[in-house]
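What you see is the complex with one protein chain gone and the rest in place.
Chain IDs A, B and C follow the sequence of writing; residue 1 opens each chain.
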Amino acid sequence: MNPPVATPFFFYLLSATVIIGGVLVITRKNAVHCAMALITALLAQSGLYLMLYAPFVAGVQIILYAGGIMVLFLFVIMLISIERTMKERQFNKQWLVGIAAAAALGVLFIGVYTKGRNLFPNGRMQFADAQNTQAVGQLLYGQYMFAFEIASLLLLVAIIGAVVMAKKRI
Amino acid sequence: MHDLIEYIQSYLSSNLTPGGAGNWFWATVYVLAVFVGLSVAVIAMNWLERKILAHMQVRLGPMRVGPHGLLQPIADALKLLLKEDIIPEGADKVVFWIAPFIVVLAAFTVFVVVPFGPTHAITDMNIGILFMLGVSSLSVLGIVTAGWASNSHYPLIGALRSSAQMVSYEVAMGLAVVSAILMTSLHGIGFYGAGDAAAGASGTLSMIGIVQAQQEQQMWFIFKFFPLGLVAFFIFAVAMVAETNRAPFDLPEAESELTAGFHTEYSGFRWSLFFLAEYSAMIAVSSIAVTLWLGGWLRPFPNALQGPTWDLVFSLFPGATFVFLGLMTFYNVARMPKHPLFKIQTIGLAGFGALLGAIGLVLLIPQVRVRVNDIFWFSAKVAGFMYLYIWYRGTFPRYRFDQLMKVGWKVLLPVGLGLLILTAGLGMRTEIWEAVVRR
Amino acid sequence: MTDPKTLSPLDLETPDKTFLDANELVINMGPQHPATHGVLRVILRLDGEKVMGLECVIGYLHRGVEKIAENRTYTMFNPYVDRMDYVAAVSNALGYCEAVEKLLSVEAPPRAQYIRVILTELNRIASHQLWLGTHALDIGAITPLFYTFRDREEILKIFEKYCGARLTTHAFRIGGLQYEAYDGFEQDVKAFVSFVKPKIDEYEELLTTNRIWLERTKNVGTISGKDAIALGVTGPVLRASGVKWDIRKALPYANYKNFDFEIPTGQNGDTYDRYIVRMVEMRQSLRIIEQAVEGIPEGPIMAKVPKVMKPPVGEIYHSIEAPKGELGYFIVSDGSTQPYRVRVRPPSFVNLQALDLMCRGQLVADVIAVIGTLDIVLGEVDR
Partner (left out) sequence: MVAKYKREYGSGISALTHLGQNYFEVDRSLIPDFLRLLRDDEKFDYCVDITAVHYPKREKPFDVVWILYSFSRNERIRVKTQIADGESIASVVPLWETANWLEREVFDMFGIKFEGHPDLKRILLPDGWKGYPLRKDYGILQQDNEWVQINLGIESGQ
């Protein structure tokens, strides 16, 4: 059996990376730096998935988010004039609403944390070793088939819509 | 000392990868070995590419530094390391600094799961192939940021092309890979009649598992469901050239259009990192192709030529190859000009030949022979791909960007999709048949 | 988006500030760029990778050849013309020598004429070979470059044996030739002809049916025959557009009327047709050389020309079919030893003007292909 990778050290390291990356995303003025921070956060997140013995999800996270979506993000960001975004103000005047929302979220977290012990009685989740990918596949194509197909149909509509909108300009 | 030998022997007799065994020491040794081996391979590739390309183009290639230019890559590396590291004034310094490291990290991390043999891999992940595709897709990030950070038009266009190219060819590549993964769990219709040994085997994403599936089914996947495996391999072979930005898909660095594409502004050490990354990425994707379709570390004709005699013959190959290379070198030593000025060169070449011969002799020792056989076959197959890369470069003109996209989206993608459906259908033919009959 | 072909250069000078035009990218290509064949600077206006228009900035290699001519005697200026189109130096010299000969009302003796034709046609092959190698390199095929340079070397060897120089040969004199053909000249030329014929097949094997080559060159940089005439385009570019016009046939000079050869033409006027036309031209040049070598007459190689040339007052325009197109010399004489005015009508300069039209609506990669296919030599464009 694999040696445990779910040690607290790794957990705190990865969590700290995610949090620092997240903070950098909203504080940096340069959009490309934001994107880089976001990528770091996403990679650390996939590390967290690995710790949950969900390697498939981790791999998909890397391929889709870090390798796919973020490349397209950067693609768009690079074409935006950086000079103009640098002059823009980072935070707007909605800070009161923001604080209220953050406070509400914090209360929710604390609530879950205090009451949460009842929600997960075993303290840790069961994981299906090695069969993980197969399990995901069977769930997606078995139990959640309908939802899966609906989601893919939605994406198809989005793609066609994007093409139509892009084509209009030519 | 004795303990050490025993320890090594106990390891050698185990059938686990160091990662799988959780053995930190061996894992470190393997990481170092892969890293060093990869660097040497890139250096050798550099020399070989220049030589082979030169001979394709009726010229000699490097001849001055060392006998037959053997030391040329070392001289180049020294030059690159000593060169001034120029950062353009308008560049985004941090990103400019980080970008080459992203590319190199992505290119090297991939090798964690590459199986050079049943136990010769740093580790075996059950999402091995997914990991390889994922991590290698990260190198796009480095290219894109490098192009952007240079703050110059040509790198930017190069980066845009590169990212668009890599993202779109990843799709076709993924489809081809999926069809190979499907084959791991499906009954086979053999190209040459054999196969079907692995009925009921379950599919796997593990790199080692994929090769083992080929071993159990007694068939390389390139021949499985003939011609489906071949077509899938072909799609992958095209996509992997595009993925590594090599000719004829080398648009991101098309020198006649964009000077050097995304790394136009890079120089010295940082440029050499891109170079290193490009070549190790080539080796990495070739490894995927070899693992998925060409039977990984398995020797040729696993089903036709069986038995201890054939095993012995094939296990002699690695040593024989090196001895042959050594003899070739000695032949060239004999052909060196008999001039006092060439003395050092001649001695150097003879020394190189002796080194090759010695390696060959070591590889002929029975104990060594058995352990390195699989590494040899894997490397030989990868080397074949490397030769193909050079060959393409010497032969093909460059695609234009829209044509490249057309090939990717309008040819490879539909073919890959159809292939996937056909493979699945053919693999499940008994189930489908039963379902139809039961109706 | 409007069709870029309909925009005039004036529209490009003042792009209207709509949302889309704000996304136009202006790219400066050159003067130091690997694909501009020298010091050509091209300012591209791009919409994405689509070329909306371009402007050539030339003159980086301007040496004032026409001014120099006014300060040199007719003989002294002869070597200067080699420096214009330096890959086809012999053609330049032929045009200049014949123009001055016409001004002097002398004619080179037949033997000189034959040797001139042989050398000029050899030079045409050399020029086309160099063009093919660099053009293929621009499109990404690196190997033809080495093949063509290997074979061009044989031509340069003949030049070197003949007059001691390889590139800027200064091969001809006003009134004929300075050097008699060396011993074995005819054998060398015959050997070259039989050597290079299979080599041209070899180039064609690499490219003519190569799918990538076809995709990169078919329907790229198309120019109609009408546009080509309006833009004054000459040479293979004009012929590829379907206009069957070659000065060697239309207004024969030297003794081209004695030789049997064909003028290749294309239909579409695209890059591929220009490639094919030049390939056929090489073979036709070989045909001319074969006939000329067979028919070299004995006799003097120099007409009676005064030591100090003082052409009578008057002016002359004489043009020849250089590898790039119509190369004309307009020489005004005031009766002194120095030309009063020499005007060179450079084919590359005029052909380059068509670049804008040919590239509109194409992609950046095509601009490189089109620059290559125009076969410009900056030494001639800028003079």
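Here, contacts are C-beta pairs under 8 Å (C-beta built on N, C-alpha and C of every residue); 3 or more make two chains touch, one makes a residue touch a chain.
The shown structure was predicted, so the numbers you read here are calculated from the model rather than taken from an experiment.
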Chain not shown, its touching partners among those shown: C
Interface residues of chain C (partner: the chain not displayed): 8-10, 13, 58-59, 62, 64, 66-68, 70-71, 102-103, 105, 227, 229-233, 243, 245, 250-251, 314-317, 319, 326, 328, 330, 332, 340-341, 343, 345, 349-350, 352-353, 382-383
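Keep in mind that, in the parts below, only the chains that are shown with their structure count from here on.
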Separation of chain A from chain C, taking each centre as the mean of its C-alpha atoms, in whole Å: 61
Centroid spacing, where centroids are CA-atom means, of chain A and chain B in whole angstrom: 31
Interfacial residue positions of chain B with respect to chain C in the complex: 53, 56-59, 153, 157, 247-248, 250-251, 254-257, 259, 393-403
List of chain B residues in touch with chain A within their complex: 20, 22, 92, 94-95, 98, 125-127, 130-131, 133-135, 137-138, 140-141, 144-145, 147-149, 156, 159-160, 163-164, 166-167, 170, 202-203, 205
Interfacial residue positions of chain A with respect to chain B in the complex: 2-3, 30, 32-33, 36, 39, 55-56, 58-60, 62-63, 66-68, 70-72, 74-75, 78, 130, 132-134
